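Below is a structure I'd like to ask you about.
Here we show just some of the chains, and they stay where they sit in the whole.
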Amino acid sequence: MLVDLVIRGGTVVTVGNMGIADIGVSNGKIVQIGGDLQGRREIDVRGKYVFPGGIDVHVHLSSPRTPGPGVETWVDDFQSGSNAAIVGGITTLGNMTFQRQDETLRDALKRDLAAAERDAGIDYILHPVLTDPSAEALAQIPELASEGHTSLKIYLVRDNFDARVDDYTRAMQLAAQSGSLTLAHCEDGGLIRSVYRDLVARGMAAPRYWPDARPDYTESVATERAIGMTRATKAPIYVVHLSSAAALASCSRARAEGLPVYVETRPLYLYLTREVFDQPDSAKYVGAPPLREQKDLRALWNGLLSGAIQCVCSDHAPWTLRQKLDPALDVRTARQGVADLETLMPMLFSEGVRKGRISLSRFVELTSTNAAKLFGMYPQKGTIAVGSDADIIVWDRDAHRTIDGASMLSKAGYSVYDGWEVIGWPLYTISRGEVIFDNGKITAQRGRGQLVRRGKTMML
Amino acid sequence: MLVDLVIRGGTVVTVGNMGIADIGVSNGKIVQIGGDLQGRREIDVRGKYVFPGGIDVHVHLSSPRTPGPGVETWVDDFQSGSNAAIVGGITTLGNMTFQRQDETLRDALKRDLAAAERDAGIDYILHPVLTDPSAEALAQIPELASEGHTSLKIYLVRDNFDARVDDYTRAMQLAAQSGSLTLAHCEDGGLIRSVYRDLVARGMAAPRYWPDARPDYTESVATERAIGMTRATKAPIYVVHLSSAAALASCSRARAEGLPVYVETRPLYLYLTREVFDQPDSAKYVGAPPLREQKDLRALWNGLLSGAIQCVCSDHAPWTLRQKLDPALDVRTARQGVADLETLMPMLFSEGVRKGRISLSRFVELTSTNAAKLFGMYPQKGTIAVGSDADIIVWDRDAHRTIDGASMLSKAGYSVYDGWEVIGWPLYTISRGEVIFDNGKITAQRGRGQLVRRGKTMML
């Protein structure tokens, strides 16, 4: 059969397959696997892995939640963010779309959608972030779900959360009834404020005390509470950027009871521990929750191995090094977040697959398939199968690289992994059948990305 | 030696002793155990148990926290409450002293102290209840502790708790620094409101749905949070009226980590389960947290046995049956609380000791010694030892009674155990050497009770 593109001779790896096969793509879709194929374009990928494109459902490429001093936004937009993603093997982004004070959920989505339509080089979804669970906002949840926005982000750490738990719970319930999945940032704001106050009183407010400022129990207590919201509503919950053994234990207990609790971790926690905060430039590692201890790091790897954790996403929230190291900042005002879009998949491949900690199948599951299922994009996204979007990455399993944030595409200009040696890197990134990254060169046209109209969240 | 009172020939049981001995009392103190004793008064208690007087640190004999419709108070005051206590073997009460809106902690204590001085027939302590953690209130915590009020009660379930977690945490920290113990009512108000809303929407707001209205996770989530406050402050915490296996598991995990977390349960949970809410008069069982399931009941008994639970207190909060069964009430407005002062010790002796579930030693520990230690009264109270207050009960281990609330001394006029057969009942109650209950007759003079000036909380 004559098709638009043939990806020939690679070792195709999905969660449920691993073998050499040719892939035929036409009109952006995978139309044939194996058999006779002729392509208008063909790429020979013998000896390479062929993975479903990465899906990073947790990035920040628009208006920030917690401005530092003055009005400022994260330094990447959909354009630079897409570029970093493309180079790193990501073909679908999930952006946190915050309401501004005068906006409804719908307004915010509209605003971000406009920006993404203008700038995004790859496909994307938008997560409406509920910052004010007003009656109007609650009413929009089912509407937006019916329009394909089947997710909702809440922050247990927000100042207004504690006083309005029941409104947030109602939001979560409405989301579930609409087939939407609720993402939850689980930290206990009240406990954190208590700790801050003590640290400030003891003269320990500098960013280097960041790990002390948000101890693991401030995470696990909030996680227990989020699970309580699931118990109250039967609504599924997706705990974002889980960082500690304690919070993971809470989620695992809940899952063992059959509750629909899903866990995402952030790459940072898999490679770094709080010891880096002894370094002079430690502020560059600030992100919430903070880095933990070796026992936590081990627990997270064990969770990837056992299936207790379902997704690894970047929580890409980029700032420049100058912004991060601003000496005026302390634990209360520090700019939270790090750039990790470009490094997400290579680091996990190198440290996980190459070092024998996780299988290739799990790698695909953690970086693509599970996210596609949970966020209503499967099997359009998240796999390599006939009928699916041809979102494919070709992976050179033997490429050696040294991480160098300065030469990467995020405007952050540095990486928390600067100097790390990794093995394995994308060779081609293909989005809906278009080769948009080709041996080191991005060819994606600005704005070519599309919003993925999503269905309901799916059981794993 | 000639003494005021000799208690002759009983089997004295304390946590660390069990044997026949004469006890000599003078000037309200135990002055001699064993040896030659002659008393101005002697009581022959051969064949009876002699226990330290019961210490019930959790009663409500003054202005209520949560008024039902209109302004109303619990139906017992220090006079009727003392009488119920005396008959039931209790010689020290711990009253929850709530601030009224225009009162400081100190004002409230002064008010309750006046009432107790006027009415109380036995000794008492007052727990200031922090309902508004204002700067003024926080400032009073160390002052009051230095005056002997070494405890502080907080309600995680209060409407203002969630928004002010850090102020409450600060209060707990100040309490700990002053040697005070923080009592915590652990239920998550936000989650409960969520559940209420759903029940109301489904037409299930009647009191018979009370157990559904405050499910176990609303307790365990708040318990985890209270433990988080202990982690943040190192302050010891005393979890009141713990009712569920889930919350007990949280506390036991914390204790296994060495945290100063103490657990009180309420007698109700040891004998009754939610099935009683199928009865037509189920509103009479309403109290927070609600009755749970068999598995919870079993977990609590196991906790008494293993030492995971340290105290059993009544949470005496009396209403008349008419008040409880008021058909206008629903889960949101129901009058919470039951009368249990008179029945606390007999029920635990009968169901616990007589049925072989706990030892005599544990019975004394749970009803007296542990509370004395935790609340800074030991060894003045909580034991039978030379130098201690002669707060002693003589227990007829073979007395058969049928519980009949109508004939008991609480003004509630009913008991949740009406009709239960118990074996074992106090024969004499002695307070500071004075026999104030003598074979069925109360002889305590109104107002003879004294405030116990307390020291710091003590490790068990």
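We call the chains A and B, going by the order they appear; numbering starts again at 1 in every chain.
By definition in this document, a contact is a pair of C-beta atoms (placed from the backbone, for glycine too) under 8 Å apart; a residue touches a chain by one contact, two chains touch by 3 or more.
As the structure is a prediction and not an experimental result, all values here were calculated from the model.
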{"item": "Homo-oligomer size of the whole complex, from 2 visible chains", "value": "4"}
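Following the convention adopted for this analysis, only the chains that are shown with their structure count from here on.
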{"item": "Superposing rotation of subunit A relative to subunit B, computed on C-alpha atoms, to nearest 5°", "value": "180"}
{"item": "Cα-centroid distance, subunit A relative to subunit B, in whole angstrom", "value": "50"}
{"item": "Sites on subunit B touched by subunit A in the complex", "value": "161-166, 169-170, 173, 188-191, 193-195, 197-198, 215, 217-218, 220-221, 224-225, 227-229, 231-233"}
